[in-house]
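The complex appears here without one of its protein chains, the remainder shown in place.
Showing chain A:
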Amino acid sequence: MPVKQDTAPRRGAFVDFTPETSCLEISGLDLRYGDKPALRDLTLRVPRHRVTAFIGPSGCGKSTLLRALNRLHDLNEDVQMEGEIRLEGQDIHAPEVAVAELRRRVGMVFQAPNPFPMSIYDNVAFGLRLQGGLRKRRIDDIVEWALRSAALWEEVEDRLQASAWSLSGGQQQRLVIARTLAVGPEVLLLDEPASALDPISTLKVEELIRNLKSSLTLVLVTHNMQQAARVSDYTAFLQDGELVEYAPTDTLFTNPRLARTENYITGRMA
């Protein structure tokens, strides 16, 4: 196969969505850790109720981007950020946006399962109890619904009071997803959610992701290109903090427009 020449403009090749169909709009995002730039002038729109995957080599900034979407960088004093991120048209850095409320709307699942050292039930109820004002019955219902949504209910329904740490890794990750779903997010950010799991657990999590997109916007960061191909509708390829190519997943994997993308997905990256 002849190697394509990188003739496209430096800013890459992008699929675009109208503001009406997009859930998250990122424009001109620059982010640095101290002096080290991590994201450079990044602009993209994430479509609503679809699965969007960010792929790219380690250190390309895809996790950094994900964490910017629910302002987890706020805690790190070294991070400087410019640009704009809009959730359903609302600037998430606007002073009237409460960060806790934003994080409830934009849930996040991390690479390694991080259940709290509490019972399974308490883990799922954690976010609900933070909001307060919910009756016990209502919490029970939401916990069951969330565990069912995360395809974990059948496995844990008879031991809800057992420690969450007694679950297997795959179960823990689904528990964490259930915990996130319980607070009713609009967007679910998944940071390599299956990288610490065995193949069967991975398949379960992927199936879960596909099922969830009917009600949620999902953003997935992954190292695993087969996984991106299997579960996502759109894929963005990032390299050195820049967006290189952003296209429907089928197109990006079968017919990438840029040589850099093709080199990466075929494993010929320098």
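Just so we're on the same page, a contact is a pair of C-beta atoms (placed from the backbone, for glycine too) under 8 Å apart; a residue touches a chain by one contact, two chains touch by 3 or more; residues count from 1.
Please note the rule applied: contacts and distances are computed from a predicted model.
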Protein name (UniProt record) of the chain left out of view, among "Phosphate transport system permease protein PstA", "NADH-quinone oxidoreductase subunit L", "Anti-sigma-B factor antagonist" or "CopA family copper-resistance protein": "Phosphate transport system permease protein PstA"
Contact partner of the left-out chain, one of A:D16, A:E101 or A:D250: A:E101
Selected from A:T43, A:Q80 or A:S163 as touching the chain missing from the view: A:S163
Per the touch definition above, residue among A:F17, A:F126 or A:W145 touching the missing chain: A:F126
Touch criterion as defined above, residue of A:M118, A:L134 or A:A151 at the omitted chain: A:M118
Residues belonging to chain A that touch the chain removed from view: 70, 72, 75, 77, 100-101, 103-104, 107-108, 110-112, 114-119, 126-127, 130-131, 163-166, 176, 179-180, 183
